[in-house]
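Missing here is one protein chain; the remaining ones are kept as they sit in the complex.
Order of writing sets the labels: A and B. Residues in every chain begin at 1.
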Amino acid sequence: MSSVSKGKFFLAILSVLILVALWGPMFFILNKGASVEGFLTLFQKDEIWDATKQSLGLATVSSFFSVLFGTMIAFAIPKVPKKWQERLNFSLVFPMILPEIAFGLALMVFFVKLGIPLGWQTLLFSHVAFSLSYSTLLMKIRVESLDLSLIDAAKDLGATPLVIFKHALLPQLIPSMAAAFVTSFALSLDDFLVSFFVKGIDQRTLPIQIYSMMRLGVKNEIYSLFVILFCISIAVVLSTQLWLKKGKKL
Amino acid sequence: MESKRHVATKKSTIILLLPFIFWGVIFVIGPFAVLGWTSISSKDIYGVIDYQSFDLHAYQSLLKPVFLGIFFKTFLFAGLCTLGCLLLGYPLAFFLSRLKGTLRSWALLGILIPFWTSFLLRILAMFELFRNSDGSDGLLYTPFGVQIAMLYNYLPFAVLPLYASFTRIETSCLEAARDLGATSFQIFLKVILPLSQRGIATAVIFVFVPSLGEFLIPDLLGGGREFYLGTFLQNQFLSARNWPLGSAMICLLVFMSFVAIAFLKKATPTSASLFDDSGSAK
Partner (left out) sequence: MTPNISTTLTVNFSWLVILAVGIFGCTPKGKTGDTAGAQNVNEVVPTELKVFSWADYLPPAVIEEFEKENSLKVSIDYFSSNEELLTKVQSSVESASRGYDLIIPSDYMASAMSKMGLLTEVPHDEVPSLKEFSKDFLNPSYNPGLKFVVPYAWGTTALAVNTKLLPSFDSSQLSWAQFFEAKSPLKGKTSWLDDMREVAHAALLANGKKWSSATEDDLKLAFDYLKTAKKNFKIFTPESRPVMEGGDCAVCMGYSGDILQIARDKKFLKYVLPKEGATIWADNLAVPKNAAAPKMAFRLINKLISAQGAKTFVETLLYASPNQKAFDLLSPELKINKAIFPSPEDFSKLTYLMDRPELMGKLESLWTELKATQ
């Protein structure tokens, strides 16, 4: 028995160490950023707020489409002949694995060759493109384990298709759609490489803004920005988890 | 009645699949087809591509030892990162899977939250940490520092698939093995390892292939000392303006990714399909 608990102990220590190592750098920066002057300078820099607004808007819109299309595809997959399903799955996963820089450069060359002006449209399309894989996969998992009995029950009770959709189907989908939305949102907000190559001259997203600030030499404002973004990420992840938990209890 | 059903289903399936087809053509097939086309075109002295030409010069250049060297170095680099992520991530993921209830949720959050913070800002964190307190460079601009930053960034990508496959291993199964008199090491080798094959393969794919193209970390933290695929590509497209060569490199990269994935599929015989549920472990 003691070798088991020794093993467990060792694992526990190792895991804690790794978690500490993961969080260490972030606390370090949080510490640096939690300064009044940092925040003050941050609030004065217009371009940071502009970039933030652009990023948030872009993330919201692209996530919306990503979840919408992802859900559609998730429903379509089971209906496709088995042979094609595997290929479909693979082609969905492949862009997730591909190095982002390859994707970004390919898109840039593509748009330039076709004479499509680089602007917010190309940026939006590209963001939907790379988050689509994630949304589809998340929704696919949900669709596979849908509780059809609810739908059958509603039908037996004589409900119209619209009502069945609204009350029997949608509630089952919503938690996964939320997860897909949040995933796409985070991916879009965080994206640098693809955005860098496909954006037009007017677009400046937050990661691109941060990158150019870093290139010039790191300054305090970025640390303070980090504090704010970090709090937001925590809030989002925590609230999603709590909400999902509530859903499960029901 | 049957045929009507069938037709209705077929039509609706196609409509539902429309986004996928649209997406597949415009964002996957299209760009890479154009990329392939660019790689066999020639460019003039100002970098303007002549798409009517047919020129294998780019691929010939790729075969030069210098460029093969970049590939080799990047492979080593990505391989090292993958190995490190596996070594660290495997025990961590296993431990997480044995936790119960709220502790498990909190521990998972502990992994997920850094994963969800801005990538650039985490690099910034490393940048500051590497620097010594007196302002001198410390770990900055060293290959070792770059590897550590890579591990830091890619660890969650390894932990999550491993965790997902570990949750499928019931503790009762392990206890049974223990009751039959197996030592910890035997349990690991004969029970845990085989059952986690799929998780390992997924983790390897999700770390190795993306890290082949990693650009930001070698660029911001490595100071341009080491030339990996990612920095090379950025250089070819923006500075050297040799799009055919850069495109050829990307085509090669895509080809290599296919090869890596095919290889891993062969190596994990127990998996029906590697891609049946490789979503995140939410």
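Assume a contact is a pair of C-beta atoms (placed from the backbone, for glycine too) under 8 Å apart; a residue touches a chain by one contact, two chains touch by 3 or more.
Computed from a predicted structure; not experimentally measured.
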Please provide the labels of all shown chains that the missing chain touches.
-> A, B
Specify the residue from the set A:Val61, A:Ile174 or A:Val236 that touches the hidden chain.
-> A:Val61
In the whole complex, of B:Ile70, B:Leu96 or B:Ala164, the residue touching the missing chain would be B:Ile70
Selected residue (touches chain absent from view) among A:Leu169, A:Leu206 or A:Val237 | A:Leu169
Go through chain A and note every residue touching the omitted chain.
-> 47, 50, 53-54, 57, 61, 64-65, 68-69, 71-72, 75, 79, 108, 111-112, 115-120, 148, 151, 155, 161-162, 164-165, 169, 200-204, 212, 215-217
When the complex is taken as a whole, what residues of chain B touch the one chain not shown?
-> 4-5, 8-9, 11-13, 15-16, 19, 45-48, 61, 66-67, 69-70, 135-137, 141, 223-225, 227, 232, 235-242
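Methods note: only the chains that are shown with their structure count from here on.
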Cα centroid separation, chain A vs chain B, in Å, comes to 16
Contact footprint of chain A on chain B as seen in their complex = 9, 13, 16-20, 23-24, 26-28, 30-32, 34-35, 37-38, 51, 88, 91-92, 94-96, 98, 105, 107, 109-114, 116-122, 124-129, 152, 155, 178, 183-184, 205-206, 209-216, 220, 229-230, 233-234, 237, 243, 246-247, 250, 253-254, 257, 261, 273, 275-280, 282
Chain B contact footprint on chain A (complex, rising order) = 3-4, 7-8, 11-12, 14-15, 18-19, 21-26, 28-29, 32, 68-69, 72-73, 75-76, 79-80, 86, 88-103, 105-110, 113-114, 125-126, 128-129, 132, 134, 136-138, 140-141, 179, 183, 186, 189-190, 192-193, 197, 206-207, 210-211, 214, 218, 222-223, 225-226, 229-230, 233-234, 236-238, 241
